[in-house]
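These notes are about the structure you will find just below.
Note that one protein chain of the assembly has been removed; the remaining protein chains are unaltered in position.
Moving on to chain A:
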Amino acid sequence: MALNTQPNLHEPGKRHFRAFSPGDDFYEALIATHRDLTDEQSAMVNARLILLLANHIGDISVLREAMQIAREGA
C-alpha cells in the first residue's frame, strides 16, 4: 500500500457536516496535547507519538515513504 496523502481524518460515531471539521478537530487536539509543555517535553511527546502511530500503521514501506517526504522538507 502506498502512503495516503489525501484527506483521511474521521471519527467513528461523529457526523461532520462541513469538510473542514475533521481536520480541524484533529489539529486542535494535536496542539492541545502540547499545551503547557516545555520545548523539550514537546519534542519527547512528538517522538512517542510517532512511535505509537508507526506501530499502528505497521507497513514499513509506507513508513519509509513518509519518513523520506518528511526529511525532504526539513
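Quick note on the criterion: contacts are C-beta pairs under 8 Å (C-beta built on N, C-alpha and C of every residue); 3 or more make two chains touch, one makes a residue touch a chain; residues count from 1.
The criterion applied here is as follows: contacts and distances are computed from a predicted model.
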{"item": "UniProt protein name of the chain not shown, from \"Anti-sigma factor antagonist\", \"Sugar ABC transporter permease\", \"CoxF protein\" or \"FAD-dependent oxidoreductase\"", "value": "\"FAD-dependent oxidoreductase\""}
{"item": "Touching residues on chain A - with respect to the absent chain", "value": "4-9, 15, 17-20, 23-24, 26-28, 30-31, 34-35, 37, 39, 42-43, 46, 69, 73"}
